[in-house]
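For this view, one protein chain was removed and the others were kept in their places.
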Amino acid sequence: MIPLIVAALIIPLLTAAFILFARARIVIKRIHMAGSIITSTVLLTLTYGIYLSGPVGQGLLYMDHLSAVLVTLIAILTFTAALFSLSYMDKEVAHEPSPGKAVKRYYILFQIFTFTMISVLVVENLGLMWVAVEATTLASALLVAFSFSRAAIEAAWKYVMVCTVGICLALLGTILLYFAQLSTGLEGEALSWLALKAIGGKLDPSMVKIAFIFIIIGYGTKVGLAPMHTWLPDAHSQAPSPVSGLLSGALLSCALYVMMRNIAIVRDSLAFDFIQQLLVGLGLFSVMLVVPFLLVQHDVKRLLAYSSVEHMGIITLALGIGTPLAVYGALLHIFNHAIAKSGLFYLAGIITQEYRTKQIMRIRGILAQMPRLGSLFLVFVLIITGAPPFGIFFSKFIITWAAFAGGFTLVGTALLVLLGAVFAGMMHYSFQMVFSSQTGTEHTTPMGAGAATAVIVSLLLITISGFYLPDALETVLHQAATIVTGG
Amino acid sequence: MMQVISVMISPLLVLALAPLVAGIIKKAKARMQNRRGPALLQSYYDLHKLFHKGSIISSTTSWVFKIAPYIYFATALAAAMLTFFAGPLVEFADLFLLVYIFAMGRFFLALASLDSGSAFGGMGGSREMYISVLVEPALLLSLLTVALPAGTTSMDNMKTMAEGFPLTLPYVLGAVAFFMVAVAETGRIPVDNPDTHLELTMVHEGMLLEYSGCYLGLIHWASMVKQLTILVLFTSLFLPWMPVVNGGILIEGIFFAGKLLIAAVLLAVVETSTNKLRLFRLQGFLAVSCLLSVLALVAQ
Amino acid sequence: MSLMIILLMFTAFLLTRVTNLRTAVSILLVQSVVVAFSCLVVGLETGKTHYFIAALLTVFIKAVIIPYALFRIVGRLKREKETDSFLSPNLSSLAAVAATAVAYGFIDRALPGIISRDALAAAVAIVLIGLQIIMIRRQAVLQIIGLNTMENGLYLLGLSVTKGLPLIIELGIFVDILVAVAILGLLTYRLKLSYLSTDTTLMQKLKG
Partner (left out) sequence: MNATDFYYLTLLLFFLGIVLPIVMPIGDNRINFIAHGMAAGGSFSAVLCAIFIFIEGSTVLPLFTWQHLGLVEVKFDYLGAYFLLMAGILGTVTSIYAIGYCKEFYGRRLRLLALCFNGFLLSMVIVFTINHVVAFLISWEMMTILSFFLVNHEWEQTANRRAAYIYLVMTHIGTAFIIAAFLLLATSAGSFSFSHWGHIPLSEAVRNSIFLLGLIGFGTKAGIIPVHVWLPQAHPIAPSHVSALMSGVMIKSAVYGLSRLLLEFLAPVSLWWGLVVLVLAILTCLLAVLYALMENNLKKVLAYSSVENMGIIFLSIGAGLVFAAKGQALLAGLAWTAALFHAFNHGLFKALLFLGAGAVVQATHLKDMEEMGGLIKTMPYTALLFLIGSAAIAALPLSNGFVSEWLTFQSLFYLPQGIEGIGGKLGGAVLVALLGLTGALAAACFVKVFGITFLAKPRSHRAQAATEREWTMLVPMGVLAGLCITLGLWPNLVLKPLKMMLATYPELSTAGLIDNQWVGLVVTAGYDETILAISVAAGALLLGITLALVLVTHRSLPERSGETWTCGIYPTARMEYTGTGFSKPLRIAFASILRPHRQIIVDVQGNDYYGSKLEYRITIQHVFTEKIYKPFNERIIRGAKVFRKLQNGSLRLYIGYILTVTIVALIWSSR
């Protein structure tokens, strides 16, 4: 198992190195695709291994069921994003002065980004986890700024600044947590998650409380919780669409993962209703705050980005409720949201390429001109807003159910109503773009094979997850929920 | 057997008597206006004439135009049979059924008025439906002043209940309310003028403008039957007192006829002593009726 | 150690006042050297080797590479100067004083009787001042410096309360900072190319 983990870390870096020395674009693409497929396979094998044999760890590397959930996710998402990038990027760089270089840069950064995300999930130490999270920001910042247009630079700048400031607060929290660990006087590796988890109950509550606040706000910035979410719509809207999909689906989930790791530790020493109030409050606030942005929006990718904020809010809320059911729902929702949202970003990418604008006002008549694309987009919007019988409906339902069962009746009702408002906003703009007889563009190009496959794979996965989860995934999800709830 | 015979006879009786009542009202009205007025039996002559004349059917019309008189006639007769308190079907009479049987006749007549394609017909139909909309709640409310104490909407029980009711203020209020509705429902001044021949002021007559011959006869006859029915309703529910003498069916019949006569003359008096209201003042008129009914219900 | 803390606070205060980019980078350099010295001091106190390595790394990365990189960027940015800050230098110094007061107040209130109270409070104060610099200053380079100040404050915190993080983590942090500065520097350069200025308030296109 451990060699596999190491392999999962090394393969993306190796791929990046190979790409660096490759010349022809077709070769670059092949290396890239091969690397991604191998990475994904390794990651899926890891999950299966964890399902069979339980947590593994050695030194600084550690994987348990919680990481397995996220690893699965990364495996799926890097695969679809890699696949989608193939045709998308060709079109994207067509107008660059030196397309070959740009493509090369993109694929290298892509692989490095994958590496940083995987490293977040496989390290055991909270300090290293912090390092890895910061590394994801840095790796993705250049992807966000990929086109170096004014808007892209602006987005990347804000992304790095806001996230780094946030992450600095998380570091402050982590140091305080370390201080609390030292203060117990017990032996144990510094900031080791397992060690901290073992002595969780003995940590000084007042210190842990402050540490936890800093950690939640710090990683919350990265998760995109309001009001620290400000970087998110900028970065998501300016990044190339496969990267937007990865940012929204994988990166936010990784940040959530780190948050969950920390929650698992502090649960033993803090009064539980403190954690509940903090997380439920932040979660509900996030859902609430995005509503006006979804009701009045002009940019299709920003629309999707705000929807991500909303979903992160829902997940945080579920984590705050904290019952095993709620956490299970949260994990399932992370999974479903990642797949659906990345699919949606891919589609939005195709749309923006075809219409050469992100302005909703200018995108008209998708269904009339590109029936397949239009219907796929519509279906995905329905999925993301929680229409049955797709996966998101179920995870949303489980979370709401957990809210009611956990005594958060008012919160649950408020959440349902807010989701209705979100639905109204999302649908309004989607209808404008999809149904209309006016035309926005004259000539259309057929969807690339890679792009189509990526979208179809996402659609299939999200549809199946509505009806059936493989036993392995189901078990892993349950075990992961137990880990977060302190089992 | 007796029952079957009376079922057969009662409609004929109604049909036979209705023009007479209409004649009485006309005569009384004329007398009060210091006119000689038409003969008491003039309505019979009119009907006789109409039923011996051919008719002109507008080429614009369809079969709806032709069936409407039949249905109107049938509803009037059915209403009479279900209200005529001497009749054998009385136990089947129900307030809501009665109201809706009237509505049925009106429905088809209004359709027929539109079928002719003339503006006058349409205007008549439109106004008739307007009046019916105002009348219906008032009619129901005034009947409820009797039905609610009776605890049932069966006409028979309502009548029994009314007979045992002492002459009190609520009763009088209810009676006045119903009488106002009766004026509207029979199409008399101040709601409608049955004698007008000026197209723009016609309501009920406006709908009939295109009818002639026996179709017109049917409708006229049905209107008279309807008028009689409503008067009977009034007398049975709001003037229910009978003499203490037990003189069998004949004495009762005569007494009943007397009360009917009073009601008919009352109608004539009202018609003579008031002016026709402007069409859009009717809301107020019927609102007063509703208010009186409500007062009656409160006071009970 | 207290001397180091005082020096650090002093540099942080200075940073709130400078308008010249080159001066600001120099101050950051001094700050980093002070941080390295503190590390060395702790190393001498405890006698553990990894502090010496950490101090060496600090000097190398924070006092050599980063200032060098920033100097190079500043060299390319001709006629860039901090003007029309959100707050005037006096007011921003006042804000820094306020931040220090808040930090002390907060530490006393939340963690009464903690051992290294001064160091903790100073560290929090420096973090807050760093945040302030990012908020108040318009120039991209100054914002980068603000970020570094924050990081230095945190480093100081780690040193003073926990006697430093494990070496591998520190190594990671150093690499992150280095890469962050590199990327921000690259972005600053691109900023200059496309906006012809490194005034970050120009970047207000993405909204809503």
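For clarity, chains are labelled A, B and C in written order, and residue numbers in each chain start from 1.
Convention: contacts are C-beta pairs under 8 Å (C-beta built on N, C-alpha and C of every residue); 3 or more make two chains touch, one makes a residue touch a chain.
The structure displayed is predicted, hence computed values, not measured ones.
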Visible chains in contact with the missing one: A, B, C
Which of B:148, B:172, B:270 or B:288 contacts the chain that the document leaves out: B:148
Options B:17, B:77 or B:162, residue touching the unrepresented chain: B:77
Absent-chain contact - pick from B:21, B:110 or B:189: B:110
Options A:65, A:158, A:261 or A:301, residue touching the unrepresented chain: A:158
Residues belonging to chain C that touch the chain removed from view: 86, 106, 109-110, 131, 134-136, 143, 200-201, 203-208
Contact footprint on chain A, counting only the chain that is left out: 154, 157-158, 161-162, 165-166, 169, 209-210, 213-214, 216-217, 221, 227-228, 230-231, 233, 274, 278, 289, 291-293, 295-296, 325, 328, 367, 382, 387-389, 393, 397-398, 400-401, 404-405, 409, 412-413, 416-417, 419-421, 423-424, 427-428, 431, 435-437, 469, 474
On chain B, residues whose C-beta touches the chain left out of the figure: 11, 15, 51-64, 69-71, 73-78, 81-82, 89, 91-92, 94, 96-97, 99-101, 103-104, 106-107, 110-111, 113-119, 121-123, 125-127, 129-130, 132-141, 144, 147-148, 150-154, 157, 209-210, 213-215, 217-218, 279-280, 283, 290, 293-294, 297-298, 300
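The rule is simple: only the chains that are shown with their structure count from here on.
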Contact graph of the chains (line, ring, star, complete, other): other
Chain whose averaged C-alpha position falls nearest the assembly-wide average: A
Longest centre-to-centre distance from chain B, chain (CA-based): C
Averaged-CA centre spacing for the pair chain B and chain A, given as whole angstrom: 78
Centre-to-centre distance between chain C and chain B (centres being mean Cα positions), rounded to whole Å: 98
Multi-partner residues of chain A (each touching 2 or more other chains): none
Residue ranges of chain A in contact with chain C within the complex: 60, 125, 127-128, 130-132, 134-135, 138, 141-142, 145, 148-151, 153-158, 160-161, 164-165, 168, 171-172, 175, 178-179, 182, 189-191, 206-207, 210, 233-234, 237-238, 293, 296-299, 302
Residue numbers on chain C that touch chain A, as the complex places them: 110-111, 124, 127, 130-131, 134, 140, 143, 147, 150-151, 154, 157-158, 161-162, 165-166, 168-169, 172-173, 175-176, 179-180, 183-184, 186-187, 190-191, 194-195, 200, 203-206, 208
